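Read the structure below first, then the notes.
Removed: one protein chain of the complex. Kept in place: all other protein chains.
Going by the order they are written in, the chains are A, B and C; count residues from 1 in each one.
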Amino acid sequence: MAEITLVEAVTMALAHEMEQDPTVVVFGEDVGVNGGVFRATAGLQKQFGDERVIDTPLAEVMIAGMCVGMAAQGMKPVAEAQFEGFMYPMVDHLVNHAARLRHRTRGRLTCPMVVRAPWGGGIHAPEHHSDSNEATWAHFPGMRTVIPSSPSRAYGLLLAAIRDPDPVVFLEPKRIYRWQKETVEDSGEELPLDVCFVLRDGTDITLVTWGAMVKETMEAAQALAEQGISAEVIDVATVAPIDMDTIIESVEKTGRCVIVHEAPKHCGVGAEIAASLADNAIWHLKAPIKRVTGYDTVMPLYRNEMNYMPSCKRIVHAAEQVLRFE
Amino acid sequence: MAEITLVEAVTMALAHEMEQDPTVVVFGEDVGVNGGVFRATAGLQKQFGDERVIDTPLAEVMIAGMCVGMAAQGMKPVAEAQFEGFMYPMVDHLVNHAARLRHRTRGRLTCPMVVRAPWGGGIHAPEHHSDSNEATWAHFPGMRTVIPSSPSRAYGLLLAAIRDPDPVVFLEPKRIYRWQKETVEDSGEELPLDVCFVLRDGTDITLVTWGAMVKETMEAAQALAEQGISAEVIDVATVAPIDMDTIIESVEKTGRCVIVHEAPKHCGVGAEIAASLADNAIWHLKAPIKRVTGYDTVMPLYRNEMNYMPSCKRIVHAAEQVLRFE
Amino acid sequence: MASTIASFKVDYYQYLDPDGRLVEGSQIPALARDMKELVSLYRLMTLTRVFDKKAVALQRTGKLGTYASSLGHEAAHVAIGSAMREEDCFAPMYREYAAQFYRGVKMSDVLLYWGGDERGNDFSGPKHDFPWCVPIATQCLHAAGAAMAYKLYKQPRVAVTVVGDGGSSKGDFLEAINAASAWKLPLVLVIVNNQWAISVPRSKQNTAKTLAQKGIAGGLPSIQVDGNDLIAARWAMDKAVAAAREGRGASVIEMMTYRLSDHTTADDARRYRPQGEVDSAWNKEPLLRMRKYLMDQGFWDEVKEEELLDECAERVQAAVEDYQHAVSNDPQSIDSMFEYMFKNMPHHIEEQREYAKQFPAEGDH
Partner (left out) sequence: MASTIASFKVDYYQYLDPDGRLVEGSQIPALARDMKELVSLYRLMTLTRVFDKKAVALQRTGKLGTYASSLGHEAAHVAIGSAMREEDCFAPMYREYAAQFYRGVKMSDVLLYWGGDERGNDFSGPKHDFPWCVPIATQCLHAAGAAMAYKLYKQPRVAVTVVGDGGSSKGDFLEAINAASAWKLPLVLVIVNNQWAISVPRSKQNTAKTLAQKGIAGGLPSIQVDGNDLIAARWAMDKAVAAAREGRGASVIEMMTYRLSDHTTADDARRYRPQGEVDSAWNKEPLLRMRKYLMDQGFWDEVKEEELLDECAERVQAAVEDYQHAVSNDPQSIDSMFEYMFKNMPHHIEEQREYAKQFPAEGDH
């Protein structure tokens, strides 16, 4: 059992499930010989052949549309979008078809497909390679949006996503693809897609986040601990549908909440969490709910990128604001 | 000066601005001889010729992409998507290009385009013809999303949208296209894109909504008035960026807020409003913030449609829940 | 130096002319002599037309929602449906009823769908066929995906899809051609060119001579046929389906026909379409010429025609009753809106369902 990175955990989950289930195919640009531009599918074509790991023409509408077709006929396609910024042409097939197929045919046809994509900023990539577009997917009924934040969660959640009988958008925080290694057993054990993960217990404030921002948020929790403040950190992981119960329970305990995400603030997923708290936990709130997010701007080119990304400092600052209320 | 419907106000605004500004062109499927499937462009081709009112091939990616190109070269294209459900292929060009062109070229090129679309449910239309997808657009920085709710607001807001130097998604609530007539002067006066409209003053509760739901929300306010409850009704109109000041001011006064929209609840625009209140008006809140919305389901085919749509009854119910708190 | 490195052509096929006469000098397909089969296909075309008329009438009287008529397309649609095997997969747009009836979709399914009831899409036809598809041309990629699945399964199955003249402008169709070429998919892409996309005439979709030639982009065999000529349309389908089944890849067939009806019942074609054009299209419509041919050959007569019309009327009536029974006596419940969102209903949807049941819509819907 080796220590592996998040991106290696993705590969391991793909290999595991392809081994178990002959209907799983990997489908996308450069996923074959090249093993994906981030090497997430490295070695898979060698192992499973080019009828299981399929390089496609450069056409995202086609990738999404054909996955709907394949999934409806009993396969489990796992598409790769090369970057989240190139998923937008997929919206139509995901929203108008994948997410509705079960509903509109009363279960006659289903769409157990996954679209994986490297997602988010912070690696100094070129233009259009650093978006955080989870809110785009999270609003649409009929599919799940899942974002892992560690090697073991990447492994377990991706297994669950592939096995899920409904469509899943699986966003991989590319900034932490190789950040931390973790011992992950290739056990085939999936993690649930309907719960948040409490990464750190605390009593004074709840920090809610997902994806690569888990890194800064855990750092912020540590910094707060050094000030004697006990922060609970929740990794939402599945941002649609959200397990609000875990979040509400935590906020009922702490009375304070800061939500952290990379995406622009306006109508981001953080809004849903805050709104849900404002409905269901309002009497427990001791302070305003703050969101520390990307700005309502285009993700800038790389020289300004780190000015855009929420930092540990910004999270601590927001926490301190919130903690000022008694 | 005649009494006109909302859809006629759209036509009047288009005609007005085409008259004033030779760079304005109408671009879309069936907008020419046919005058649009809802007659929103009726008569315009006759009046302005087929080089100003242009029937396009059936290709939404093309419509959006060409509008970006035309707008970048100094035109003001006003595209029509035939229904909001057919806007999804436009996401890529709107998000990756229209909304970013000014930013990425430091203002060298701009994108003053408008995409209009009949939007929302309630007319017993076929499948895929009844979505409320404003949240899809509202999250993306660099463009505005505008939704009128009366003939005069349709006129003034559409003029402003066309004149706006940046891209605007203009969603027309098809359910109330012909609901109410109003006297609208063809004055060329635009309405601002950065304010909410307070449609009814009140002191006990703030009802926030937009689009066709203004109808049910005003009815609910009336029903509440009959119980002696004074409801303030706010039509958000421009759902991105939102004028939160007006909403916060109202909630500071009433202490209670119910948000109403047709779209699914999860990550809808209502979440942003509630979240913003939970940050900025929390000490004024006397009750949880409730959202009365479409369900997190596919908009059903028409026999179930009215079970999906928020009704006056549901709004009153939520208001009553909220008013129970002292 | 210039050298020609590739050349292509688009051929046009017609066997039965508008007057019901076999076109002279042709290599006539065997189907033209298979009178039993022709009679059976003619009967289905007629049933479809009778059904279509009834469906429009139901809409006009408020008993059905918006309905997309198939008037004039019957030969093309019957050719498509009858060329396929049950295990093949059909990805329709929204008006290919005759093709679907052949495959086992019930008339009451069609009525349920346009009658605003999801159960219409859970139709009785081959359970793996795709549902009706409103977002134009998207079905082409679903068919390509199905074809890919069959290819990977190594099953001798074919996916067939239909797109309109309007839909042929859309990237989805064009990307499907490319995909079919890339993987030599067992796929048949049929353009049913009825000359109009709502109010937009064929000439505005592009200025190319044919729509069939879009297949050349992928190097696919691409032909045009008289889509009102069942014999030509079926012959073309048979050839394309056989090629696909035998691993020789995909084809494009443009079937020339005419939309004799409004686009849907929500449309009024008189606003944009000259009546003269419609009148002359009626002279070329598919049932007329087949009836003439069958009569000329002695396999049909007025009595049979009358009997058939009566029989069709009866069957259509029974379907209408099934439909009305379903929507009146056994309507979709409020629960049904929440079911089928996910295989396992999430907690929040369960909650919404319970809430929704407290607020049933009032009055008519």
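We adopt the following convention: contacts are C-beta pairs under 8 Å (C-beta built on N, C-alpha and C of every residue); 3 or more make two chains touch, one makes a residue touch a chain.
Since the structure is predicted, the reported quantities are computational estimates derived from the model, not experimental observations.
Novice: Looking at the whole complex, which visible chains does the left-out chain touch?
Specialist: Looking at the entire complex, the absent chain's contacts are A, B, C.
Novice: For the chain not shown, which residue from A:A59, A:V91 or A:I259 touches it across the whole complex?
Specialist: Once the missing chain is taken into account, the touching residue is A:A59.
Novice: For the chain left off this view, which of C:T66, C:N178 or C:T265 is in contact with it?
Specialist: C:N178
Novice: Out of C:N121, C:Q213 or C:N228, which touches the unshown chain?
Specialist: Reading the full complex, the residue touching the unseen chain is C:Q213.
Novice: Name every residue on chain C in touch with the hidden partner chain.
Specialist: Looking at chain C, the ones touching the missing chain are residues 1-15, 23-27, 169-172, 174-175, 178, 181-182, 184, 204-210, 213-214, 216-219, 224.
Novice: Extract the touching residues of chain B with respect to the undisplayed chain.
Specialist: Within chain B, the residues that touch the unshown chain are 25, 51, 56-57, 59, 61-62, 64-75, 77, 92-93, 96-97, 101-110, 141-142, 164-166, 194, 241, 244-245.
Novice: In the whole complex, what residues of chain A lie against the chain that is missing from view?
Specialist: Its contact residues with the unshown chain are 29-30, 32-35, 37, 55-62, 85-86, 88-89, 124-129, 265-266, 295-298, 300-309, 311, 313-314, 317.
Keep this in mind: only the chains that are shown with their structure count from here on.
Novice: Nearest chain to the global Cα centroid?
Specialist: Per-chain C-alpha centroids ranked by distance to the global centroid put B first.
Novice: So how far apart, in whole Å, are chain B and chain C when each is placed at the average of its C-alpha atoms?
Specialist: That pair's centroid distance is 36 Å.
Novice: What is the distance, in whole Å, between the centres of chain A and chain C, each centre taken as the mean of its C-alpha atoms?
Specialist: The mean C-alpha positions of chain A and chain C differ by 40 Å.
Novice: What positions in chain C touch 2 or more of the other chains?
Specialist: Answer for chain C, listing residues that touch two or more other chains: 118, 135, 171, 336, 341, 348-349.
Novice: Touching at least two other chains at once: which residues of chain A meet that condition?
Specialist: Residues 61, 92, 96, 103-104, 141-142, 241 of chain A touch two or more partner chains.
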